[in-house]
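Worksheet for the structure shown next.
The complex appears here minus one protein chain, its other protein chains still in place.
The block that comes next holds subunit A.
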Amino acid sequence: MAGKEFIYRHSGWVRSTHWINVLALLVLLMSGMQIFNAHPALYFGSASTFDDPAVAMTYEQTDDGYRGVTKIFGESYDTTGWLGGGVDEDGEFTRYGFPWSITLPDFRSLALGRHWHFFFAWVFVINGLIYLIYAITSGHLKRDLTPDGKEMRGIGHSIVEHAKFRFDHEERGYNVLQKLSYLIVILLLLPLMLGTGLTMSPGMDAAFPWLLDIFGGRQSARTIHFISASLIVLFVVVHVFMVLVSGVWNNLRSMVTGRYAVDTKAPAPAEEAAE
């Protein structure tokens, strides 16, 4: 008869750095939108081309009153209430990039937004470094997150299965798509956030001018910072969805206590089954 057994899935280092990272990224995202709202437009290159932004969130006066408008490479989209501007609680049209209800703080304050952003940027960097040192020295990165040749060959099958919403996740480890998405976030997107963030600092640009060359100029760095943040949001949406559909309590318990229940062929030992 099959039963349940508990395995120790996440180490204390992974669990604590994970949740600190959740808090840091949440504050960074919300304060980042506050900072973005101070000039809700994006450009490529070194300097801003005010008449020809790559992306701009603005507003227009129409016969129906003011509308929030998002322009992407010259195309205009009506995004009233979401981007560019919308009607606030008092029924007044308010200009913004992102709505003030999702920025930090929840009223216009570039100064406060910057304080929150840079404080939690340090939290993110220190926490991320601790995680990386742990992940490399403990073998976590190689053992748990790096797919082997066999897994890589099975990637086509796994994509088809996921497309059918059949999640054949190996219970003791991660699925190949899961491993790859974690690796992309950990080794590409999050470092990219840091690199492009530093490139926006005139002090860092003087210390390390090559930052400007890597990212194609300060305004390109700012745009990449925005795109990379959007991709991380997309990752979080999918990540949370997968947590919900693949056994939410078991997943959450394992990221809080480390203990993760798996099916076992043999009857589970009594004291563990009582858990």
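Structure notes:
Note that a residue touches a chain if its C-beta (ideal position, glycine included) is under 8 Å from a C-beta of that chain, and two chains touch if they have at least 3 such contacts; residues count from 1.
In this text, contacts and distances are computed from a predicted model.
Set against the options "Sulfoxide reductase catalytic subunit YedY", "Outer membrane lipoprotein carrier protein LolA", "Thiamine permease" or "Biotin transport system ATP-binding protein", the UniProt name belonging to the omitted chain is "Sulfoxide reductase catalytic subunit YedY". For the chain left out of this panel, the touching residue among A:48, A:146 or A:181 is A:48.
Touch with the chain that is not drawn comes from one residue among A:13, A:93 or A:118, which is A:118.
When you scan A:35, A:54, A:177 or A:242 for touch with the missing chain, the hit is A:35. Those residues of subunit A that touch the chain absent from the view are 35-36, 38-39, 41, 43, 46-51, 104-107, 109-112, 114-116, 118-119, 121-122, 200-209, 212, 218-219, 222.
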